[in-house]
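Missing here: one protein chain of the complex. Every other protein chain is in place.
A and B label the chains in the order they appear, each numbered from 1.
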Amino acid sequence: MKFSRTYGLQEIAKIIDVSFVGDEKFPVEGMNEIHVVEPGDIVFVDHPKYYSKALESAATIILINKEVACPEGKALLISEDPFSDFNRLSNHFRAFRAASESVSSSSSIGENTVIQPNVFIGNHVKIGDNCLIHPNVTIYDHCVIGNNVIIHAGTVLGSDGFYFQKRPHGFDKLNSVGRVIIEDHVEIGAACTIDKGVTGDTTIGWGSKLDNQVQIAHDTVIGKNCLIASQVGIAGCNVIEDEVIIWGQVGIKSGLRIGKGAEVYAQSGIGMDLEPGKAYFGSPAIEARDKFREMAMIRSLPKLIEKIKK
Amino acid sequence: MKFSRTYGLQEIAKIIDVSFVGDEKFPVEGMNEIHVVEPGDIVFVDHPKYYSKALESAATIILINKEVACPEGKALLISEDPFSDFNRLSNHFRAFRAASESVSSSSSIGENTVIQPNVFIGNHVKIGDNCLIHPNVTIYDHCVIGNNVIIHAGTVLGSDGFYFQKRPHGFDKLNSVGRVIIEDHVEIGAACTIDKGVTGDTTIGWGSKLDNQVQIAHDTVIGKNCLIASQVGIAGCNVIEDEVIIWGQVGIKSGLRIGKGAEVYAQSGIGMDLEPGKAYFGSPAIEARDKFREMAMIRSLPKLIEKIKK
Partner (left out) sequence: MKFSRTYGLQEIAKIIDVSFVGDEKFPVEGMNEIHVVEPGDIVFVDHPKYYSKALESAATIILINKEVACPEGKALLISEDPFSDFNRLSNHFRAFRAASESVSSSSSIGENTVIQPNVFIGNHVKIGDNCLIHPNVTIYDHCVIGNNVIIHAGTVLGSDGFYFQKRPHGFDKLNSVGRVIIEDHVEIGAACTIDKGVTGDTTIGWGSKLDNQVQIAHDTVIGKNCLIASQVGIAGCNVIEDEVIIWGQVGIKSGLRIGKGAEVYAQSGIGMDLEPGKAYFGSPAIEARDKFREMAMIRSLPKLIEKIKK
């Protein structure tokens, strides 16, 4: 999430009442999670195991629970509880606002776009031209929808990411303040759920088509002209490159990259990066031809065992 | 889809501005996909590989991209782009109309039927007597619901089929203009999705019961007194015969026939026709007793390998 203007380090420190290391005017432009940070961003870290990763990331402001040596060209915010202070900051810059109407007047809707009855459109949503939003769709605040997009009934865009940290008293939630971006010519089936990014964006690329009951988690980026069949679940922070085909009921673990034009057969479970242009099958999945070979081998075993016993 | 009256071949050719082979008054009664065509129907074909299948189908009018020899008793419509012209025709005969109200006044609702709040009912929907439609259900245009039907909250009936053709510029959609037919005494759980037929009907047969989050794709026909457990996904153009039982999270590939009284155990993946009265398991599924034998064999392998090594 980028802020609406550049803040000084001291201003930010004041909002969450923490001390800082660095110039009081050190520029702060936004806040993001570690995997999407850019210069000008705040990142948070609260475990020594991840200190160096955070300090060496592209982020230039590190919200940290120990006063460590500050890397050159960066600044520190010293907090007893970086997780909670990151939440306080995101809440300061993008607090949830209850809706006062079904379609917020702060949202914009393009020409020739049809919004069917019982649709909810939150605050600051942008919808392009020639779209068709079917009944009972929910679009949370800050979502962005391009032109010529079709969204079928009951689909939810922009629900919170499933991101919790175990703490002594139970699970604490990391606020979700990112967005969902739907590019032009996308069609999304009925009863799909696409979570917003935690601080960044969840994106469905140009021309991609999603069948019914597809789940896309926070911060995942789907490329252009992908086909995703029904009941597929894609976890968070994945990169699905262009022209990927994913058949029904596939599950994909978080943090992976699915190469351009890869194809995943139905009911597969993906736990590793996939190479471009190849086909995969199984749970856990391997290359489809290897899986088919393995299956044939298993089918041939009883005869082999019979032979050996003789 | 049947037209509201019989058209002459020339009338149809004029709508999409193409030439034709056959009598100008050759009767045209509807348009359908290859797997559901009847005499009087238009079918389209745009690849030489499928020419003979289309020409020899029950359809009597073939929308084709080459002037081939016309089979006796049939007619041809010659188009440069049969896919797009088929879409233009279906759009002409059953164009999408945006709703002007949550429950269309062109729809009919039977006696003693309860429609709970926040339900959407599109144009030309028919709902029988003694039904209970729970909140936030969406019923698209032209759906037909019998008597004594219960539909739980959030369910979507009549969303578009997931039917796209890859073209140089991306995926083109085949218009969905068919219907969903729900017969008497059916109960459908919450957050289910049942797509309309592309030109034909998706049907849920008498007395069948669907649990929550079930997905039924376009043109699939479910028989009478079937039980379908939660999170099952059934792809398009399937025939599920009467009294079939399908347990949770099963997936069924398109274009198959599941024999009467067959039972499919949970999480199975069905990629072939199933015989009546038998039980199946696995992904991909085989007969359940064979799968259990295979599983036992695999469990016994380590000991066998130990022996062999000795």
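Methods note: contacts are C-beta pairs under 8 Å (C-beta built on N, C-alpha and C of every residue); 3 or more make two chains touch, one makes a residue touch a chain.
Everything numeric in this text was worked out from a predicted model, so none of it was measured.
Student: For a quick check of understanding: of B:His134, B:Arg179, B:His218 or B:Lys253, which residue touches the chain that isn't displayed?
Tutor: Answer from the full complex: B:His134 touches the omitted chain.
Student: Looking at B:Ser107, B:Asn123 or B:Asn225, which residue reaches the missing chain?
Tutor: Once the missing chain is taken into account, the touching residue is B:Asn225.
Student: Hey, which of B:Ala153, B:Val239 or B:Ile286 is the one touching the hidden chain?
Tutor: Going through B:Ala153, B:Val239 or B:Ile286 one by one, B:Ala153 is the residue touching the chain not shown.
Student: Counting contacts across the full complex, list the positions on chain B that touch the omitted chain.
Tutor: Considering the whole complex, chain B reaches the absent chain at 114, 116-118, 132, 134-136, 150, 152-154, 185, 187, 189-191, 206-207, 209, 211-213, 224-225, 227, 229-231, 248-249, 266-267, 283, 295, 298-299, 301-302, 305, 308.
Student: In the whole complex, what residues of chain A lie against the chain that is missing from view?
Tutor: For chain A, the residues touching the absent chain are 96, 98-99, 101-102, 118, 120, 136, 138, 140, 154-156, 159-160, 162, 164, 170-171, 173, 191-193, 195, 213, 215, 217, 231, 233, 235, 249, 251, 253, 267, 269, 283, 294, 297-298, 301, 304, 308.
Definition applied: only the chains that are shown with their structure count from here on.
Student: Report, in whole Å, the distance between the mean C-alpha point of chain A and the mean C-alpha point of chain B.
Tutor: 32
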